[in-house]
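Here's a slice of the assembly, chains where they normally sit.
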Amino acid sequence: MQEMTGQADTPELVQLYRDFEVNSMAPLWTQRDDLMPMVPSPAAVPHVWRWKTLFDIAERSGELVPVGRGGERRAIGLVNPGLPGTAYVTPTLWCAIQYLGGYETAPEHRHSQNAFRFVVEGQGVWTVVNGDPVRMSRGDLLLTPGWNFHGHHNDTAEPMAWIDGLDIPFSNYTDVGFFEFGSERVTDEASPQTSRAERLWAHPGLRPLSGLDDKISSPLSAYRWEHTDRALSEQLALEDEGYPATVEQGHAAIRFTNPTTGGDVMPTIRSEFHRLRAGSQTAVRHEVGSSVWQVFEGSGTVLLGGVEHRLDKGDLFVVPSWVPWSLRAETAFDLFRFNDGPIIDRLGFTRTYLPSKDDR
Amino acid sequence: MQEMTGQADTPELVQLYRDFEVNSMAPLWTQRDDLMPMVPSPAAVPHVWRWKTLFDIAERSGELVPVGRGGERRAIGLVNPGLPGTAYVTPTLWCAIQYLGGYETAPEHRHSQNAFRFVVEGQGVWTVVNGDPVRMSRGDLLLTPGWNFHGHHNDTAEPMAWIDGLDIPFSNYTDVGFFEFGSERVTDEASPQTSRAERLWAHPGLRPLSGLDDKISSPLSAYRWEHTDRALSEQLALEDEGYPATVEQGHAAIRFTNPTTGGDVMPTIRSEFHRLRAGSQTAVRHEVGSSVWQVFEGSGTVLLGGVEHRLDKGDLFVVPSWVPWSLRAETAFDLFRFNDGPIIDRLGFTRTYLPSKDDR
């Protein structure tokens, strides 16, 4: 406001600003445009992490750092370069690569934070969710919604790595998290192909009569690659046959849902899978809320805030709020995505903008 | 009320009752206990129809009665003996056996009434829902929610019969129905294994990004037997392994749902599938609302208002509101059920009563 008036500080004004500080006050007028920008201007920045690098570092951690009670997980978070000093990939989301050596166990615990795992390669680990062992294999999405006990154990001699997604930053920021330690070893060391949750819930359009109460998070712990793959293939095939099925030309996509409501899998995290035909390109989109993407298969590029990045299998990138993005597929191109969409939608802040080609 | 007072009718009273009539009025006090009974006392009665009889009659209709514009369908409704003069199986529900000869077509039309088909045996017919051909095979539930164009055509030389369920009585009673004729022949005579609706929607827990708007009825036109069967088998297997999964000991059941909401497939009709182990028996239940059941496989009995009926494959029975029912399985026993549960639930009239064994 001094700036606004252009006047020199008077002793009274100096005293006033001193009194603000002494009395735990701060004027709006000196920070209004930072606090309330014309459009979202996130501190978080777009960034790409290479899977090769992540995996190499995770592997070395596997040799050098034990996993166990206290640290709980051999998980290494992606740090958004715009949010230094944290391990946050966006203001709301955590994304880590987790690594478990042959026959290792990550002990059981539970927390308010919602979590999932997505497997870009490998197999051999079972995550045990409330005593239900859930196989982890390439292409699978595995859920551990808030306050479910969970641990992981590697049933093979081969190490395995995957990504974890959680709402740790959001929970930490809003002070909503509780944590409780559980069993040192997983409570069920069996390694079934199919979890009990899937046996009850993974039947299209069917709901057990013993499970008629709606749940805030999906009771289906595992979304298998075979189903995701088929759903995406069918969308493109329908498009070929001339029927509406895709998001836009050459761009198939599904959202993972809670079968008790049809809504998002967890109250704070949305997850989706996208498939682009070779040669296709998505429209440029600005969206409120932040997303993390991982390439599952194929290669292409992402245009992120005007800068193009090449992407290969396993590479991860982050799209902060309102940063325009567009994907281009060189080969057939499969990508997993998660974001804070449910937070944005439930609190009424949803906004999307697709500039017309002339605007760009 | 005269009864209440025990007095002889005075001329004034006679005149009063005459004036009620002349002026389109009727007193509550003479009919209160009929209109507002202590518990529901339906005019509809429990009844069993034999599949053998129904099929034989349908077959003869196939020989004697053409199908086509005007009559629209070779469908023969089950008449509840307590509702004579109608073709209503319950006050809210219609249930018919429909029969289509080799290469016959039932023309397209649409109506506000919600409809489904359930196939207890046979195959070869495709129902075309808004231009999407949907194969009909044993064990499948096929939906045609209100105001979707639909017709059926038999792609084979063999006749086929199935049951239709609709809310015709409810719609007729409440005066909500619209009707529109469509194409004389089905608009797509293809006979694919899988409908386009299934290709988009029949993936467990997955939703196309092109279909994020919730719908009042399920967009999934077909619920295939293979999924229903597997879901029920898994519930019994989980029970065997000691986990909660069934409704009660030996009694597995699923509800068919709208994947956009997790709720019932259509706003007026609920549908379920039940499986009992050989030798098991369900608790006696009183429920508000009326149900129709069809035996899909196996044999057993139903206790309906205290009377036991033997049941074999294809047999249908009706349970009017609040009539106590219990199933007993001689062999493994599979039954399809539909009822007016969504009407009851959405309007706040839900009530269930399980008498303790001592009460019975």
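Letters A and B mark the chains as written, and numbering starts fresh at 1 in each.
The rule is short, and it goes like this: a residue touches a chain if its C-beta (ideal position, glycine included) is under 8 Å from a C-beta of that chain, and two chains touch if they have at least 3 such contacts.
As the structure is a computational prediction, the values presented were derived from the model and not from experiment.
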- Tell me how many copies the full complex contains, given that 2 of them appear here. 4
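We take it that only the chains that are shown with their structure count from here on.
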- Item | Averaged-CA centre spacing for the pair chain B and chain A, given as whole angstrom | 43
- chain A residues touching chain B in their complex are 196, 199-210, 212, 214, 218, 220, 223, 227-228, 230-231, 234-235, 237-238, 243-247, 253-262, 265, 272
